[in-house]
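Here the complex is missing a single protein chain, while all its other protein chains stay put.
For chain A:
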Amino acid sequence: MGIQDLIKKLENELDEVENGSLTPETSIRDVEWWSSMHALVIIALIDTEYDVAISGADLKTIFTIQDIFNVIQEKKKNGSN
């Protein structure tokens, strides 16, 4: 998987996001539409698309799209689901 693949999936999943508007540097918490519901949507997407379980504690370390990508890579490498 590449980060562009993740970005495309997030853009499809999040209603408020227009295609092509997210970059690896986008800070998900700073966008005006961010709510706790979006955290759930992102956890669900990562779980169903990448088979990686993200906990509430993991989410605290995530700020940008790049951070999400890194956590997925890290968890895949460690096989820690």
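Note that a residue touches a chain if its C-beta (ideal position, glycine included) is under 8 Å from a C-beta of that chain, and two chains touch if they have at least 3 such contacts; residues count from 1.
In the analysis below, contacts and distances are computed from a predicted model.
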{"item": "\"Multiple sugar transport system permease protein\", \"4Fe-4S binding protein\", \"RNA polymerase subunit sigma-24\" or \"Ketoacyl-ACP synthase III\" - which is the UniProt name of the missing chain", "value": "\"Ketoacyl-ACP synthase III\""}
{"item": "Absent-chain interface as seen on chain A, which is shown", "value": "35-37, 39-41, 43-44, 47-48, 53-56, 59"}
